[in-house]
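Of the protein chains in this complex, one is absent; all others appear in place.
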Amino acid sequence: MRLRPALCLVLLVVALFGAGSTAVAAASTVGTAALTARGDDPETVKVTGKLVNRDDTGSTPVGGGKVTVTGASGAEYSATSRPDGGFSVEVPFEVGPLSIELDERSLPDGVTLREGGRNPITRTVSGTLPLTVTFVLGKGDRQTMSWADQIPQSLFNGLYFGLIISLGALGLSLIFATTRLTNFAHGEMVTFGALVTYALNVTGIDIWLAGLLAAGLAGVFGFAQDRFFWRPIRRRGTGVLAMMIISIGVQFILRNVYQFFTGGRTETYRQYTTPEGHRLGPITYSVRDVVCVAIALVLVVGVTIALRRTRLGRATRAVADNAALAATTGINVNRVITTVWSVGALLAATCGLLLGFSQAVKFDLGALQLLVMFAAITVGGLGSVWGAVLGSLLVGTLIEMSTLVIPSELKMAAALFLLIGVLLVRPQGLLGRAQRIG
Amino acid sequence: MPDRIPSAARSGPDPAVILRAENVARRFGGFTAVDVDHLAVRRGEITALIGPNGAGKSTLFNLLTGFDRPDAGRWAFDGHPLAGVPAHKVARMGMVRTFQLTRVLARLTVLENMRIAAPGQLGERLWAAPFSLAWRRGERDNTARARALLSRFLLDGKRDEPAGALSGGQRKLLEMARALMAEPRMVMLDEPMAGVNPALKQSLLGHIVSLRDDGVSVLFVEHDMDMVHEISDHVVVMAQGRVIAEGTAREVTQDERVVSAYLGERFGDDLVETGPTPGGGSGGR
Amino acid sequence: MDILTSALRAGFSVDAAYFCLAAIGLNVQFGYAGLINFGQAGFLAVGAYGFAVGSVALGLPFFAAIGLGLLCSIALGLLLGLPTLRLRADYLAIATIAAAEVLRLFFGAAFQDVFHGRDGISGFSAGFQAANPFDQPFLGYRPADLWVMTVGWGLVVIASVVVWSIMRGPWGRVLMAIREDEEAVRSLGKNVYAFKMQALAIGGLIGALGGFVVALGQNSVQPDNFSFDLTFIVCTMLVLGGAARIMGPVVGAVVFWAFLSLVSGILGALTAGQDPVVPAWLMTGDQIGTVRFVLVGVALVLLMIYRPQGIFGDRKEMALHA
Amino acid sequence: MSTTHGLLVAEDLVAGYLPGVDILKKAGLRCDEGEVVGIIGPNGAGKSTLLKALFGLVPIRSGAVRLRGADITGERADSLVARGVGFVPQTGNVFTGLTVEENLQMGCYQAPATFAERLDVVGDLFPSLLDRRHRPAGSLSGGERQMVAMGRALMMNPSVLLLDEPSAGLSPHMQDEVFVQTRSVNRAGVSVVIVEQNARRCLEICDRGYVLDQGANAMTATGRELMHDPKVVELYLGTLGRDT
Partner (left out) sequence: SDGSDQQRAAEPAKKTQIYLVDGNTTQYGDEFTAGTFDGVKGVIPGGRSTDEFRERLLAADPRLKDFAYAVESYDSVIVTALAAEAAESDGAKAVAARMRDVSNAPGEKCTTFAACSKLLKDGAEIDYDGLSGPIDLNRTGSPSAASVGVFQYGKDNTYQAVGYETGKASADPDPLPAQGISGAGTPGDGRLVLGSLLPQTGDLSYLGPPMSAGVKVAVAELNDHGGVLGEDVKLVAGDSGDGTPNIAPQETDKLLDQDVDVIVGTASSSVSLSVLDKIVNAGVLNISPSVTSPEFDTFPDKGLFFRLMQSDALQGGVLANTMSNDGYTDIAILVRQDAWGQGLAAGIKASFEESGGNVVATRFYAPDSGGFTAEVNAVKAADPDAIALVGFDETKKIVPELIKAGLWMGR
């Protein structure tokens, strides 16, 4: 009885689909509108260009070069390049191809057409756009890099990115380990650092001071978030899954609040956004990069050592291992978790403010890295501190290096493939511990 | 001493032996958890597997039932070689196990916990699932059988409660009843009585014995020697991954190695020879 | 009043229908079988792209294109399931997110003459709309939407009936048992892997149907339609309605869309006109989009704190699980 | 029994995990200076819950817990540790990812300076732990884990020790070992509250015993008395292995 309406609907939909199947989809073809002459043609067409010689000594404009334009009818028009290399030949309008030739004998000594360079060049008169010709002169001064040449720089960039990301991943991993919460709002903590740094920086505060303040504020934010939000939720006995969905809600809130205030624009810090590159062997780096690496290294190493050596660090590891048991050994579990939140937020914000240099500041700065961070801590093994760092470096390197092989639009896919590949071989991640059944 | 019957697993089923294992070994890193040369469980008997903590008993269970893979070895159930056979196929062949830590299906009712164990249900095929006509009958039969078993285990009153609401002992009972629902020819019970109140334990022994009387072979792990004495027909002792002794309960408890490795010198003695100091220990420091 | 009716209409819109299908699919995987599939967007993408590529690039007739989409989604289920179904729940969650993202990136960048990059494929629904029996707006819905809604909600009904019929019997019971403890189920002789695979594939198949509805409703498919956010929202709807309940995803989707529309309706009214109720320095009409998502976030958080079991769920069950 | 101030006293405790479901229904307990008090009872009676409630791990709805006369009802676990209460839970009682030594260090978390001194004491009790001090506790056998758990509780030099089924799952040899150790810890001046399913062994070493059933006290007497009480034997101890 209850099924009958359903049956009717099935029949109806099947019938409707039948009607729809007569559809023929039109394939769209993409064409380029050619710019060709129209009725109200102008009198003349200009042929322009600039002669520049490029060789080891750099690029020098070539004056005195003679350029001759031959029309379809055979008429010839010529001009000589000015000292700045530029030339311009005006020819009467006529439909058809123009052949433009550079007289190589007119070129100064030592200046020749580059091997493979076209001369004469044929161009078709099109609309009223002036025609240009590009004569390629000199041996050239390009220093191209082979595939292998790019490896060191890619590796450097990958490790750099991985190291910065590891700050975020470390916080994510610590929070996961101590509370079992998969915090989808962690990317927003990353953004927080960048946004606050930016906001302070535009008011004129020096960037490093602004960064310091932002990291501090993030710590306070993390503290408050746990103390006044997550702790009461934990006290209610909310399950991990529910908490995960709550974190999704928090992500929605924060991300949209950021967007509300920034209007979705990409912003840049007022200082150090455009540092000069320096070379060290095959690698280009900037002083700013060195400072960022130093900050990140100090924090990562500091936090990992603190976890090993200090009392609070041991307490954190104990809570991560078994929170209920930790409470029975006299650890104030809530205080440890709040500390972890504060430190995690501080690390995330630092990650964000450092990323802000190289990726500019936008409301979704951190959200775009969330998946990278997840991939990193999963590859490394969920809950493992060194795993988070190792995973970040691996994922960062892979993202950068993969572009040597695959289109760069797919670079994130490479990292995610690594993730799936690692889980195939080691379901518990590289440094994770396997669980025992039975 | 284990009697050596070489390559028995290959030479066809021995009607007296239901489970036979040869040279089964499992290593974790450099550590050998199980290295059993020979193990035979006799049909229609209750066999106890005892041994100190970390002897490899649970690991052996995992290996035999397909929950873990050994590094080497052959073993056969009822004449069928089991190497590489996945856990669910082992169970379908009639060798059903329970877990040392109970694994009840918390949000399913007790009755559903039972019904799910019934073998060969047509309604579990995806194509048949939407057509209740195809499985309704089998379902009815299974429900009847489940209720019979539940009343035998004193759980019928709880049948509509979620299994997650049962206490520890009741979970142990449900775990056993569910294993029986799967119509096993052999059950493997991993410490079915650990943490169970002694009085309740005693009442459960009867069930195990009646299982054997129904023709089911039983292999169980237990640390309670009273219980081992009470119901086992045969006892196998493991230590450090190897089988170190076999025989009746009385025989093995007299074996010196068993005493030193497992039972301890104080076994059977009163722990507090002098009796408790009246009025508590005023003798602090 | 207008705001209320338009909220109600949004609750039954085309968007609600495809989200609803996605949520029904997720309900099979997550609600019943306990598989945290955070890659549901991937199934929608495969369904939508299979259909779109089938009709545009391959020139297949309507039904053949639909069939192609369904086949692709089953293939995805198998491909995704083979390596990931052995993983622990939290690893599975991340692995499925990763798989869906890989797909999105792939559709957005690879084989651009087939998938047309980030801009996606469009212009394949003319034939479908040609068969549109509606020619008048009804209840304020445009005829084109009415047609897609009919098909979309028709599919929702079919999917719900199918899910109901397979979940009430032994098959569904095994699935729910797997959600509780898969080792226990394995020890009872069930091929857990096969059941999980079936659940993943069926859920994915229903998700792919959602993909068709997106494609038909929007007359276009783009990779960014199938981002992480889609899965988030689908998840939210499921939890809102109540997981492992037949009506959970349906009601969740309807309520979610109605709520979303209600919020933007109210915000719109507050910011409209020369002298809006909310001063312009605080918020302008341009910012409704972001503010309403803030409110959605707030609602989601409050809901999970005070009613984690959703509209239809059972609080006690949640407690047992925790 | 007199209700003059005992060391640890719980009166009329009502407590439970979920709102609206009481597991303990006016249960009580009393442990005097230097005593070993045993708690036995059927599964699900609320024995573990009682210990957890004493230790502030389960919300108490009514009733009171006093330590040396001071009210400690619902006090957080970490401050109880500071007051000298030690607790070994029934399950999950070692940090599997930490080494044995770190596990023991966690024992004197609140007074790290005493580590070396206390380690000597615990090392004397459980010499085998010292050999394994750099191994992760997760690699130990069940019995060794129990030793680590007890050792950790002793590291903090408690005045009261709460033990929840310390012998469960151990081989007979190890079980005996646990009870003997408990007794010697007690001789060293520590009062002990012990929950056990190995009821006979437990009662053998107890000064006093409680029987808990359905969240309430069913009986209280000395260990020996309970062991031979026919009703206790019938309902809780069984006759297995004893031909009384």
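Worth a mention:
Order of writing sets the chain letters: A, B, C and D. Residues in each chain are counted from 1.
Quick note on the criterion: a residue touches a chain if its C-beta (ideal position, glycine included) is under 8 Å from a C-beta of that chain, and two chains touch if they have at least 3 such contacts.
All values reported here derive from a predicted model rather than from experimental measurement.
The chain we do not see here touches A, C in the full complex. Considering A:Y77, A:F223, A:Y272 or A:W386, the position touching the chain not shown turns out to be A:Y272 (whole complex). Touching the missing chain, out of A:S78, A:S106 or A:S286, is residue A:S286. Listed here are the chain A residues that touch the chain not shown: 26, 28-36, 38, 48-52, 54, 58-59, 61, 85-86, 114, 117-119, 121, 123, 126-137, 140-146, 149-150, 153-154, 157, 161, 259, 263-268, 270-279, 284-289, 291, 355, 357-360, 365, 368-369, 372, 399-400, 403, 407-409, 411-412. One chain of the complex is left out; on chain C, the residues touching it are 6, 13, 15, 105, 108-109, 112, 116-120, 122-123, 125-126, 129, 140, 142, 144-145, 218-220, 222, 224-225, 227, 285-286, 289-290.
The rule is simple: only the chains that are shown with their structure count from here on.
Here B-D and B-C are compared, and the pair linked by more C-beta contacts is B-D. Of all chains shown, the one whose average CA position lies nearest the global CA mean is C. Most remote from chain B, judged by the distance between CA-atom centroids, is A. In terms of their C-alpha centroids, the spacing between chain B and chain C amounts to 45 Å. If each chain is reduced to the centroid of its CA atoms, chain A and chain D end up 56 Å from each other. Separation between the centroids of chain C and chain D, computed from CA atoms only, is 51 Å.
Residue positions of chain C touching 2 or more other chains: 183, 319, 321.
Across the assembly, chain B contributes residues 67, 99-100 that each touch 2 or more other chains. Within the complex formed with chain B, the residues of chain C that make contact are 162, 165-166, 168-174, 176-177, 179-181, 183-192, 198, 202, 316-317, 320-321. The residues of chain D lying in touch with chain A in their complex are 18, 55, 57, 76-78, 80-82, 87-89, 92-98, 102, 105-107, 109-110, 112, 138, 152, 156. Residues 51-54, 100, 166-170, 172, 191, 194-202, 205, 223-227, 229-230, 261-264, 266-267, 270-272, 275-277, 280-285 of chain B touch chain D in their complex.
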